[in-house]
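One structure is given below, encoded as structure tokens.
All protein chains but one are shown in place.
Presenting chain A:
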Amino acid sequence: MVEGDRMAPAAAHRTASVDGAVPEADTAVYEAVFNAAVAADERIEPRDWMPDAYRSTLVRQIAQHAHSEIIGMQPEANWISRAPSLRRKAILMAKVQDEAGHGLYLYSAVETLGVSREELLDKLHTGRQKYSSIFNYPTLTWADVGAIGWLVDGAAITNQVPLCRCSYGPYARAMVRVCKEESFHQRQGYELLLALSQGTPEQHAMAQDAVDRWWWPSLMMFGPPDDESAHSAQSMAWKIKRHSNDELRQRFIDICVPQAKSLNLTLPDPDLRWNEERGHYDFGPIDWAEFREVIKGNGPCNEQRISQRRKAHDEGAWVREAAAAYAAKHNGATGAAVEPSADTADMNGKA
């Protein structure tokens, strides 16, 4: 009960802050409690007091993560109707469906921080919140589905496994669910590439071409180098992040090199070689100018991704309206009320 007791004043603080200003001395106490919890590797939960900057950092990161999951459905969905077999088609549909699910877990997690779904989608649609730059590249051939599963989901897993221990409870729990599901994504991609690689020379070339195009953008998924990463140090201090961008990127490269070999495919980096002293693979320079251009909106598919997302949202309006009308009619009869989710209720002090 020590833990609960210690956080009790923090919960009280939230209530107080609704009514009016909190004396600065109290804030210092709550901040000390928060810092102690983070230092002790405890999780911060929705009702706990937290610094405003911690909350806004989480909102930015989790929203961006959620947006990436649903925008990420587009490049792969592009191939569902053209999958080469029923088996591959079923697998790809299952994967894209999982990505929709990941988006929903994450939107729910970020809503516990006091933002609404409408606001999040609006910010995505108007470019005020971002999604991973990787999804602004096109899927030109069937082999791209394999390269995405192997490399893009592989990089996502490398990023997400440490997030299962993120200091914010709802985000960490969402990540546990996501990571359990990601393993199949990566494996189906690897298996797809292996089948192509062992196929005809044309198929092998197609697999190699896909890997050549996806390798560098996958390395950019870990974000800018540590000395240029604006939010990294604070996020690590708050234990939102557990490892730096460069650490995770290196880990991913070290995993991929032997896997590429087992696929009988090469990685498009002439500088890639084992460094005995470091115990890691050395690799060539990353084109950060390209990364910044894509982030700015000048990637090959930025416009297409957002306009397709908006279109899907707008064209779905009649479904949401019909469902709401149906619910209103039936709620009138049963007296049931639409309540916010429990964690959201926490936020409003209703629970």
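The criterion applied here is as follows: contacts are C-beta pairs under 8 Å (C-beta built on N, C-alpha and C of every residue); 3 or more make two chains touch, one makes a residue touch a chain; residues count from 1.
As a convention for this text, contacts and distances are computed from a predicted model.
**Student:** Looking at UniProt, which of "Hemerythrin-like domain-containing protein", "sn-glycerol-3-phosphate transport system permease protein UgpE", "1,2-phenylacetyl-CoA epoxidase subunit B" or "Amino acid/amide ABC transporter ATP-binding protein 1 (HAAT family)" names the chain that isn't shown?
**Tutor:** Answer from the UniProt record of the missing subunit chain: "1,2-phenylacetyl-CoA epoxidase subunit B".
**Student:** Out of A:Asn136, A:Gln160, A:Gln186 or A:Ser244, which is the one that touches the chain we can't see?
**Tutor:** Answer from the full complex: A:Gln186 touches the omitted chain.
**Student:** Which of these, A:Pro138, A:Gly199, A:Pro258 or A:Pro300, touches the one chain of the complex that we don't see?
**Tutor:** Of all options in A:Pro138, A:Gly199, A:Pro258 or A:Pro300, contact with the hidden chain holds for A:Pro258.
**Student:** Out of A:Ala53, A:Ala90, A:Ala312 or A:Ala327, which touches the unshown chain?
**Tutor:** A:Ala90
**Student:** Determine which one of A:Glu45, A:Asp226 or A:Asp246 touches the chain that has been left out.
**Tutor:** The one listed residue touching the chain not shown is A:Glu45.
**Student:** For chain A, which residues touch the unseen chain?
**Tutor:** For chain A, the residues touching the absent chain are 1, 3-4, 7, 37, 42-45, 47-48, 87, 90-91, 94, 98, 169, 172-173, 181, 183-184, 186-188, 190-191, 194, 255, 258-259, 262, 336, 339, 342, 351.
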